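One structure below.
The chains shown are only part of the set, and none of them has been moved.
In order of appearance the chains are A and B, and numbering begins at 1 in each one.
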Amino acid sequence: MVASFNLDTRRLISLILFCCSFFVAAAVFGQNASPSPAPSPQSAQAGSLEDRVASLEAYIKNTDGSKTLADVPGPGHNAWMMTAAALVLFMTLPGLALFYGGLVRRKNVLSVLAQCLGIVGLVTLLWWAAGYSLVFGKGFNNPFFGGAEHFFLNGVTSSPNGDYSYWVSENVYAMYQLMFAIITPALIIGAIAERMKFTTLMTFMFFWMFIVYFPMAHMVWGITGFMNGIWNPASGIKAIDFAGGTVVHMTSGWSSLILCLILGPRLGFKREPIPPHSVVLTMIGTGMLWVGWYGFNAGSAVAADRIAANAFTATTLATATAAFAWGMLEKILRGKASVLGFCTGAVAGLVVITPACGFVTSTGAVIIGVLAAVVPYFAISLLKPKLGYDDALDTFGVHAVGGTIGALLTGLLASKQANPNLRDDVLSSLFASQLAAVVVTLILSVVGTAIIAFALKFSMGLRPTAEVETAGLDISEHGEEAYIS
Amino acid sequence: MIGWLRTEMKKIEAIIKPFKLEEVKEALSDLGIEGMTVSEVKGFGRQKGHTEIYRGSEYTVDFLPKIKIEVVLPDSMVDNATTAIVKAAKTGKIGDGKVFVYNIDEAIRIRTDETGEKAI
């Protein structure tokens, strides 16, 4: 019954088995080594009445209440973050899967879904084993990698971790951040859709997480991170990125460009039409992405507080504005506003507001919305045809371009009025810091991706045979058909 | 070759605009034609297609949705039937479609094993 499987599969599996055995060993060790003490939430309260009231007020205001309410999450904040984490998962499953799945040809839609699903599984295991610790640990006291203390989520309990949130359970925070770690590599799928071997893709993602995502996320959000402008006083670059303009969109977008260049265009690219097989699916995906993105953006406040409310508002305004502006651009320049145009505009708006949403006012959000449509619109309709790379579903055009202008616009439009955490020392040179962060991100993404992609090209091979590609990846790579009538 | 004399049957194949199907069907029913087979096809001809734009890329779609109707009938009814189809399917605008007629040697009704004219 064991199918004869080829070298690549065996390589992937060896890799996985190796990692797993290592991980499991370490996990068991870890668990024995440091049993986190069971909390006693019903114990009598120490502290004066004054302190106790202050701690309760701290819950309302999302400030430090650990004097008398240590180790307990706050219900409103925890509720919001569980909701937010579920919403961000919803962005990938099934949101992004449908958004991308609708844009490919019928014969490849399942391959897109399989890639999304595979990434969810792979990244979760990496995150559990090492990723969370490498990003949000601080044991290494290092600007690029976090620490080893939370390997296998060791010590990550339902108590809050004050470095990231006063009132949200650290395990919820870890799951919330896992959802970011999932969607980021999944975005890359768009650029290389319809023509990459599944096994190679998964292997690529394995390395990409360690080389690009984990260091990048630590740099920006880790408490000892290199570019964590607000919360790490020792940060080298005092940049800000509320919900992941650099970490999520720039990394995935620029990696996309490099990977699709190394991979080469789809067979028939520019010779035959390759229209979306279901704009309806793409629109469903867009709606889900938008709704889920509230978890992504407003959730990045890690509390249901004033900042979250601001992020929620800015996200709504920028996204709707960008969707409308894209449609109107099409109407003016081509005579017809299309569903795909509205959808692309919405996603572009979401991307560009991502780093800014917790830092800009309503008016700033509307301005960002307009630019979020105009710049990617021309990048996709003028730049891409000229340069001729096959960014199949426009991951570069939307996420790299959008993420980059988002990071820069955040530098221009961030205001204390929207977010009082913005200290003057950060604000004074903010645009320069943002520019620096953009450059660092771009280099890491491009170089990291190029190394992995070339290594895999010459070992496992990146592309299936022309026959497989022509027949479609669904049947050849996954043994299924999407629709049977 | 006896069967050949016994029955002269033709097949009419009409390519028409999709929204004319109901009318053509009724026109044929009015002639007492009780059976037909219909399929969805795409037509390419003088009728211009349209342009679709997906993000940057423009595609010209030349193939337009048409309906193909196939009716097998006795020779004697062919003229009436073609006339009826043409009348019902006509809009006068380009792309109205075609009617083709050709010979059928034999027809069998699966349910009863009847053959020839009785089978249709």
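Observations on the structure shown:
The definition used in the following text is that contacts are C-beta pairs under 8 Å (C-beta built on N, C-alpha and C of every residue); 3 or more make two chains touch, one makes a residue touch a chain.
Bear in mind the structure is a predicted one, so any value in this text is a computation, not a measurement.
One representative per chain kind is drawn in place, while the complete complex holds these chains as A x3, B x3.
Methods note: only the chains that are shown with their structure count from here on.
Chain A and chain B have centres, each the mean of its CA atoms, that are 54 Å apart. By the touch rule above, chain B contacts chain A in their complex via residues 52-57, 59. The touching residues of chain A, when paired with chain B in their complex, are 273-276, 330, 334, 336, 338, 340-341, 344, 380-382, 384-385, 394, 397.
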